[in-house]
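Down below is the structure, laid out as structure tokens.
Every protein chain but one is kept in place in this view of the complex.
Right after this comes chain A.
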């Protein structure tokens, strides 16, 4: 009887996975290729636009025929290029972290910002800013990672402890409480040390300060996170179909969840340590990716990475142009885009979530 049930479940899973509408590899490849092209164009634009507009030709020259006597080449090499690369890495990091969380918890509102993970990371970074100003970037990244881990453990611990289980709404509420707590604490640290406005821009999120030595440190981590996410993507797909089905398929859920959580922490923690807490990238991008390429995380994850990179690059260009020559915080810009999206998801799912 049990066996029969199991095999029924398996065939149900097979049906779900094999249905054409659920998986669109051709579309995914299309998204990946076009996305790459858009990303390259975005990269060039991002390098050329700013307080000083630099023609694309000079950009080209600066990258491939660098001449240290030309100021513009210096600006490009020292400020614009690292910033543009940071946008791409951070965008991919937040987006993939969101995709993993949404897949593993089947929570359509999961995002490292909404679930309070960014706030935990930023709190630790604020502490290092205020009390250990000389700390090397490596240490700061580690602290950011630890802060993210504390938040994640708190949020998921509460979900796991509660009697009615880990519903999406409970996770969101726990996340917003944890965000409130850590934001209040960070603000407190900032006020206490008189660094309010100095830290504030950084709290608001942005890659303006990205430097080569930071990039050298974060790039391997983000790449590692992305590759591990890809390796885990099949298991995430299975988890995303529901605990029952995952169990039926013999999925080792605990290990996958722990690995998934680690990847999320690496991606989100590292991204926060260089760009501050940018919410909603991890919410919006995986939804769009799912809409485009179906429910298979083997495609959702790479597409999320590319689309996340594009979103952050475009937002960064926007942040520089909207109120030139001043920069607007990218985090705020993306929040203004992300909130309607969150509202849409909340409205659509609001009935089923309670």
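Throughout what follows, contacts are C-beta pairs under 8 Å (C-beta built on N, C-alpha and C of every residue); 3 or more make two chains touch, one makes a residue touch a chain; residues count from 1.
The criterion applied here is as follows: contacts and distances are computed from a predicted model.
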Hidden subunit of the complex - UniProt protein name among "Iron ABC transporter permease", "Nickel transport protein", "KipI family sensor histidine kinase inhibitor" or "3-isopropylmalate dehydratase large subunit": "Iron ABC transporter permease"
Sole contact to the chain not displayed, among A:181, A:253 or A:292: A:181
Option from A:169, A:230, A:262 or A:292 whose C-beta touches the chain left out: A:169
Selected residue (touches chain absent from view) among A:62, A:122 or A:154: A:154
Interface residues of chain A (partner: the chain not displayed): 109, 114, 154, 157-158, 161-164, 169-170, 172-174, 176-178, 180-181, 184-185, 187-188, 190-192, 196-197, 200-201, 203-204, 279-280, 326, 328-329, 331-333, 335-336, 338-340, 342-343, 346-347, 350-351, 353-354
